[in-house]
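Heads up, one of the protein chains got dropped from this complex, but the rest are sitting where they should.
In order of appearance the chains are A and B, and numbering begins at 1 in each one.
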Amino acid sequence: VKYNNITFLSDYGLKDEFVGVCKSVIRTIAPEVKIIDLTHEIAPFDIRAGSLTLVRSANYLAPGVVLAMVDPEAGTSRRAIAVELGEGESVLIGPDNGLLAPVTALAGGATRIVQLANADYWLGAPSPSFEGRDMFSPVAAHICNGVDLGEFGPELDAATLVPALVPFSGEKDGILHADAVWIDRYGNVQLNVSPSQIEDFGDDIVVTHGSHSQVAERVRTFAEVDGMQLGMIVDSSGLISLVVNQGSAASRFGIALGDAVTLRPSIPVE
Amino acid sequence: VKYNNITFLSDYGLKDEFVGVCKSVIRTIAPEVKIIDLTHEIAPFDIRAGSLTLVRSANYLAPGVVLAMVDPEAGTSRRAIAVELGEGESVLIGPDNGLLAPVTALAGGATRIVQLANADYWLGAPSPSFEGRDMFSPVAAHICNGVDLGEFGPELDAATLVPALVPFSGEKDGILHADAVWIDRYGNVQLNVSPSQIEDFGDDIVVTHGSHSQVAERVRTFAEVDGMQLGMIVDSSGLISLVVNQGSAASRFGIALGDAVTLRPSIPVE
Partner (left out) sequence: VKYNNITFLSDYGLKDEFVGVCKSVIRTIAPEVKIIDLTHEIAPFDIRAGSLTLVRSANYLAPGVVLAMVDPEAGTSRRAIAVELGEGESVLIGPDNGLLAPVTALAGGATRIVQLANADYWLGAPSPSFEGRDMFSPVAAHICNGVDLGEFGPELDAATLVPALVPFSGEKDGILHADAVWIDRYGNVQLNVSPSQIEDFGDDIVVTHGSHSQVAERVRTFAEVDGMQLGMIVDSSGLISLVVNQGSAASRFGIALGDAVTLRPSIPVE
């Protein structure tokens, strides 16, 4: 066994047997490998959300294989790839649709990329619609068992991969234009803003969403936010999140995933 | 250890601790066994959905024990059974209510069936309402540990088991009458129709649901479906599914689980 862990992220959901069947396939080929579910509740077809989840998690994942399945174009000519990071410390496998690009960039780039093209390692299948089961799961298991990446298909040039579609925030005329890039279970709203971008903005920051503006107080923990006020923390990813105390900032202020949000100091920066 | 894997399907959901408690019981008796969650989100009491999930998954399951709990009559005189397949290659355990019948038939019939009647292998319990925890989980663990099926109770005649209630499609006057037997997370609608049943129907097939008719184009992958059109694929189970491109066919066309759907060629077969 070359790798002991497969971290598994998908948009398969837990309502159906998709995840369980993939695990069964893996377990049959690599019985001792441990499978860690990162999450399977990525919104259907939301490649961006999947890619951001991988970025937020990357520093904490157990070493091994990462199986990432958000694949609206399954069965088409879009490529299936294995991305080696850190000279083999870990291997990401998934579709070449931008899903793996941000976490690869975070790791400083791939040390090898291979197209999954060798059907000898796949299951026979009645149709091409569930490649997670028929191609990616067996390949993940065989990689754990020590099969060299080169066995699975031709090497690819990193420059040919589909790039990520991750939005960046930017300042214009003293106003920071950002996006709600993650709304978690609790309703916390993560922005694509790092603390350094607002270090001159002071402790009270005007948050504008649509036609509505609201002052958010910068706090360290959720519990410091007063009553029904809006708070702003450095979150567990090291980014800026809008929060309330024991409630949902997203629903209280009507913010949805992907919404544009602007930030500016309540007292103009001199 | 005789079996290393328990595949676990139920209608317990993940909201409560039901699944976790069953796993704790199994782990206490058989610490090294691996438990693979097939799904726990079968709709409450939906025996048919549970049985079809097992059929769709059967070819991919890791060898071992299958624990299947959709049991509206828990605690009554309905029987609890263990069904041996393939001379011991795998063992299904669950209630005798039709849940296990289709997958048993798919496997070519049972090689042995035993009624779970020997309370020596059960946990003591304050009530008969959670037999998944108190009877089925410990029995599953003991089977993995090598206890012979004969220890759990008397052998049963297969002819006495409760049969499955799975709907079949059929043709009448050139029209194929089918049922929506599965609607998955993405809204794909699986019909109880195999490709051979529509091989003379051509590439454009008229799908009728209630008073509404729609032409579906036969395609190979989701991504080939044009715009807002309805497509028809051979799905990952080898059956016919109604699909749309990156959306829900079920919600776009108002199809619910169990609905009747008819298919006919758009150009009549000569």
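As a working rule, a contact is a pair of C-beta atoms (placed from the backbone, for glycine too) under 8 Å apart; a residue touches a chain by one contact, two chains touch by 3 or more.
None of the values given here were measured: they were computed from a predicted structure.
K.L.:
Just to verify: which one of A:N4, A:Q115 or A:Q214 makes contact with the chain not shown?
P.N.:
That would be A:N4, which touches the missing chain.
K.L.:
By the contact definition given up top, give the residues of subunit B that touch the hidden chain.
P.N.:
Contacting residues on subunit B, toward the hidden partner: 12-21, 23-25, 27-28, 31, 44-45, 72-76, 123, 125-130, 133-134.
K.L.:
Provide the residue numbers of subunit A that touch the chain removed from this figure.
P.N.:
Given the touch definition above, subunit A has residues 4-5, 7, 9, 14, 34, 36-41, 53, 56-57, 60-63, 184-186, 220-224, 233-238, 246 touching the missing chain.
Keep in mind that, in the parts below, only the chains that are shown with their structure count from here on.
K.L.:
Find the geometric centre of each of subunit A and subunit B from their Cα atoms only, then give the gap between the two centres in Å, rounded to an integer.
P.N.:
31
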